[in-house]
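A short worksheet on the structure shown next.
Yeah, one chain of the complex is gone here, protein chain that is, but the others are all in their spots.
Chain IDs A, B and C follow the sequence of writing; residue 1 opens each chain.
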Amino acid sequence: MLKKIAQTLGLGAFALGAFATTTLRAEDTVKVGVLHSLSGTMAISETSLRDVLLFTFDEINAKGGVLGKKIEPVVVDGASNWPLFAEKAKQLLEQDKTAVTFGCWTSVSRKSVLPVFEKNNGLLFYPVQYEGEELSKNIFYTAEAVGQQATPGVDYLLNELGKKKFYLLGSDYVYPRTTNLVLKEYLASKGIPESAIIEKYTPFGHTDYQQIVAEIKQFGASGDAAVVSTLNGDTNVPFFRELANAGIKSEDIPVISFSVSEDEFRGLPTKDLVGHLGAWSYFMSVDTPANDKFKKDFFAWIEKSTVPGIEKKGRVTNSPMVLSYVGVYLWKAAVEKAGTFEVDAVRAALESGVSFDGPGGKVTMQKNHHITKNVYIGETLADGQFKILKSYEGVYGEPFLKGTFGKK
Amino acid sequence: MSHPILQAEDVTKTFDGFRAINALNFYLFPGELRTVIGPNGAGKSTFFDLLTGRAKPDTGGIEYSPVPDTPATDLTKLNEYEIQRLGIGRKFQTPSVFAEHTVFTNLVLSLKGPRGVFASLFHRLDSAARDRLDALLKLVRLDDKRHWKAGLLSHGEKQWLEIGMLLASEPRVLLVDEPAAGMTDEETHRTGELLLSLAGKHSIVVVEHDMSFVKQISINGQVTVLHQGSVLCEGKFDDVQSHPKVREVYLGRGKN
Amino acid sequence: MLRFLLTLFYGFALWAGCAVAAESAPAVAPGRAQLLAALLAPPAEQVAAIRGLVGVEDAAITPALTAWRAGELYLVPLPDGSRVPATLAPAPNGGEQLVALSVLDGTAIPDPAAAPGSATPLLIAPKSLKPLDTTAPLRRAMRDVLEVAGVADPSPSVRRESIERLGQSRKPEHLPLLQARLVIEKSPVVRTALADAIAFIQLADSSHTVRLAAIAALGEAHSLAAASRFKELLAATPPPPPDETAALTAALKKIESHWKTVNFFGDLFRGLSAGSVLLLIALGLAITFGLMGVINMAHGELMVVGAYSTFVVQNLFVSVFGATSTAFHFYFIAALPVAFVAAALVGLALERGIIQFLYKRPLESLLATWGVSLALQQTFRLVFGPANVQINAPAWLQGSAALNDVLFAYNRLFVIGFAALVVFGVWLALNRTSLGLLVRAVMQNRQMASCIGVRATRVNMCTFAFGSGLAGLAGACLSQLGNVGPGMGQLHIIDSFMVVVSGGVGNVLGSVVASLGIGTVDQLLQPILGAVIGKVLVPFAIILFLQWRPGGLFPTRSRSLD
Partner (left out) sequence: MSVPAKLSDVEPRFFTRAQWASFLLPTLVLALVLPLLNAALPAEHLLRPSDFTLNLYGKYATYAVLALGVDLLWGYLGILSLGQALFFALGGYAFGMHLLLMIGKDGQYKSDLPDYMVFLGYKALPAHWEPFYSFSFAAAAVLIVPALIAFVFGWLAFRSRIKGVYLSILTQALTYAAALLFFRNDFGFGGNNGFTDFKRVLGADLNSPDTRRGLYVASVLLLAGVFLLYRWLTRAKFGHLMQAIRDGENRVLFSGYATARYKLFVFVLVAAITGVAGALYVPQVGIINPSEMTPEKSLEAVVWVAVGGRGTLLGPILGALFVNALKSWATRAAPELWLYIIGGLFIVVVLFLPGGLISLPAKFRSFWVKLRSKAPAAESLAAGH
């Protein structure tokens, strides 16, 4: 028994030792956290963000770093496990003492680390479109808010395509629910009656869209209906397959998706998606010199990168990646403006409105921690790219939209 | 004749169309030591299953009346542990003891007493129980192996242990399935003596194949021959042995 | 398959049409000039220019606009500065270069550099040209043109589709065109569509009797589009006259009851198809778990092996035959045996490496195979990347057939048929082969079987590999229905365990009945309760069902203790 106890203690010591291996802090580097899921269900999306962040750090380091210090990335795996995200956040802030952290994809992961960042007064940059309804002094949301993606998208359906009936289809979680709440208010304010809206949710990992598509086909028989999809991840494949097999074409019933970007197209039968719509603050097809350079440099970096687990073939860029990228540059600009890495000063500098000319156009940090950015509406091409149909410039980021479209 | 303590009337049980027990009638009287013989597949084990609640008959009734002139209990409505608690204990064909437990613990778990969850939680062995356990250990000759894991005992010792467990629960009726299997001649003989000594106090049904053993224990009692799920004949050992039908279906096979 | 033949037929019809047009075109016809102007117009004026083509009769317009909409139209620049709209096709001599077929006359554009009068076609390097842009407004304009033109299209199905659209647009100006067509139309299907479309437009007719007749006709035709229009009309202020209201209500009722029937049969079909998918997934498990008693948590990953095999075969076909070749569409047939073999081999390795040591500890095989499942997932991630991979369905698995308004998707039909085939195969293998006999012997009593000389090791190996191969087949089929990625195996594993348990462990027939039952119940519940509740209820229902039959639907009875 004693021996067994001793064993336990030894094991504890091992664990302690593992955590105590904080590397020597060199004076000429600054530690920056990367907190994404590299395994588990979310790895499918988040791995690309890790890649682009490492690229950005290298790009900055090649030009001398930030305030003369090289960025030293600390990459941790949240493993699609939310309590683990919180643990990793604590580790980054309390053990590694990172100056800033870039990370999270799902809202729940952000929610799980939020208290940690607030308690330790850390800085988190969050890059993925989300439902809003949150404002933390320790988080900067480079992400698209509902007003920077969903409402412009629906605007396009209303004004450009003249749609009058809407099928709101989403995965059953907070982002689709909240987005659809806002959209219903928005549609009501545009004179669309409640009877012309159907709202449906399917569980995570749902694989059978036969029913939904049959319903959409009948709903859209009148020719003036559109689908607004907030389906996430994997569920898009069976959905679009079913849609195509039922003979529903984008000219008849267009689908606008808010969670399908170029990265997701890699795993989608894009021929089935031709003509369906997307709305993001960046498309890979944005034709600007800044974007050309970004793409060229990033692909070159991928090509020669030796980071384990980096996929080399068929890489694309998309909005969450670019929003991660501009997040790093906004932070850099703020640090340089403040002249220090100290969180309060950097926050003040960010809130004062730093700007960066990113691949998707100019972005400016607002006082409310969201960024002003361009919004593009595009339609899917057979090669998995978006063709830009319409762009809205300098759209203000507003996290609290619910209730703002009420009675006018 | 007195009232039977255990009676089965017109009992039938089929498994997937196979009639394991077919219109069986069986009566056991208090204090009797009954031996049941029959070829493989005659339905002996199924019969025990029906008596102990492990299987339910398709038709027919099984009644138990330990106290004369009180209403009998319908065993077909009860499950295994309820029947055991009424005082019907069973020893299985292949010795089933708790292999991971010591001989002593095996007996403790079988000791008569409250069987509830909380009784087990707060159970303490009093000195009377310890004395009784010591006596039992001596009876089944496992006194010096009381701390052995039961799984390590020889086949015969396991049989003894299981008989000991059966006795520990102080049943009125003992159903004993092939107690002599795997025993040396000497052990077999002693088992027979033990069973004979228990008769009178308990009512006992023994299923057995070993004819010399059957002869030994049926010295005062009746032998029942089962064949194809029903009783072929019943009587004294010698009568049964000379019964032509029995010779034909059962003993006759042994000669070839 | 049907679809594939149809595609071939369309292609042929189109070519025939072009050939005829080429012969009968002495010079650039006025319609053709207008088309050319529209194609070359600056973007801002293109929409109007295309709309100008509505009703213009010219054989070149339809193929030109069809190609443009599909993003297959190119403007071929000539040395004289002019540009000729054309589609690209493989050169007859089979070289790398493509020939440009002018959409104006369907003939190959002659090489201007060659001697005048010679028939040398202009050759164009692949990817040197970009297809002509389209936008949604442009495509809508093209659609309008094509719809009107489509009314006279040689293909009945094109005629029908165009006519339906014209009807829904409810523009009175199309009425004469449709009525004129009705006089000469021969195909009964198209005649029905014409009648519907005319009635739809006549709903707004000035004559009361015409309107009443239109309402009755649409009710008779079970038009869904009409139903929503009827609702609008009924809700309008001021309301229609009483007899019209009555007619509308009656027609609406008729339409709705028809669609109720359609949806019921649709649900049944969807249930059958969902059940078949479950069955395919569970069948392998019914062998490895049901018969052998191995809890293989990596079963889902074996399906993924099958799905990735399909992906690899697809890519192989693309690189060998090209993505547009006829041969490509048969990649899926070739992928099925590959998927089976690949998964079977992985299964074999799994059995030899781990499971053979755990036959006596089934619950522990669960843990070890879970470890395998994690490692395999990470392997997929490292080999094929963390993202899903793209699988393109062959033409014959796309689209659907409609029977009395009930849709039968080809891929679903295929899965149902394939599942039936696999079940039959499994039944044959287990009951009609000597291996099957050995399998059943070993599964019933491993020790006894090896005592009587059955080589239990080998039988175990083969059985496990067979079950794994079935998982691979399921994975290949799933690749045509859903996504293919490192985590796809996890989506189905619990469902399939539940199927096997509720069917009765050790009984393949039980799994068949259970999966079809679960699939149908789920699909019938979905319209009432929504997708999520249906999914929640199924496990609870199974728990309650096992109360009633603890051994599953078809329990294996045994007389042994425990």
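A few comments on the model shown:
Everything below uses one rule, namely that a contact is a pair of C-beta atoms (placed from the backbone, for glycine too) under 8 Å apart; a residue touches a chain by one contact, two chains touch by 3 or more.
All of these numbers come straight from a predicted model, not from anything done at the bench.
Shown chains touched by the undisplayed chain in the intact complex: A, B, C. Shown as candidates are C:R229, C:H492 or C:K535; the residue that touches the absent chain is C:K535.
The hidden chain makes contact, of the residues A:I60, A:V75 or A:A290, with A:V75. Across A:I71, A:A86, A:L123 or A:M321, the residue that sits in touch with the chain not pictured is A:A86. What subunit C contributes to its contact with the hidden chain is residues 289, 293, 295, 297, 354, 357-358, 361-368, 370-375, 377-378, 382, 494, 497-498, 501, 505, 532-533, 535-540, 542-544, 546-547, 550, 561-562.
Take subunit B: the residues that touch the chain left off the picture are 52, 54, 79-81, 84-85, 89-90, 92, 96-102, 104-105, 108-110, 115-117, 120-125, 147-149, 152, 165, 169.
In the full complex, subunit A touches the omitted chain through residues 1-5, 7-9, 11-12, 14-16, 18-19, 38-39, 75-79, 81-84, 86-88, 90-91, 94-95, 106-108, 111-112, 114-116, 118-119, 133-135, 172-174, 177-178, 181, 201, 203-204, 308-309, 402.
The rule is simple: only the chains that are shown with their structure count from here on.
The most central chain, judged by the distance from its Cα centroid to the centroid of all protein Cα atoms shown, is C.
By C-beta contact pairs, the most connected chain pair is A-C. Subunit A and subunit B have Cα centroids separated by 73 Å.
Between the CA-based centres of subunit B and subunit C the separation comes to 66 Å, rounded to the whole angstrom. Each chain gets a centre from the mean of its Cα atoms; for subunit A and subunit C, those two points are 30 Å apart. Put simply, subunit A touches subunit C in their complex at residues 39-41, 43-45, 47-48, 160-161, 172, 200-203, 205-208, 210-212, 214-215, 217-218, 221-223, 234, 236-238, 241-242, 244-247, 251, 263-271, 274-275, 309, 311, 313-314, 379, 381-382, 384, 387, 389. Those residues of subunit C lying in contact with subunit A across their complex are 71, 133, 135-137, 139-140, 143, 165, 168-169, 224-225, 228-229, 259, 263, 266-267, 270, 273-274, 277, 378, 381-382, 385-393, 398-400, 407, 409-412, 480-488, 490-492, 522-523, 526-527, 530-532, 535.
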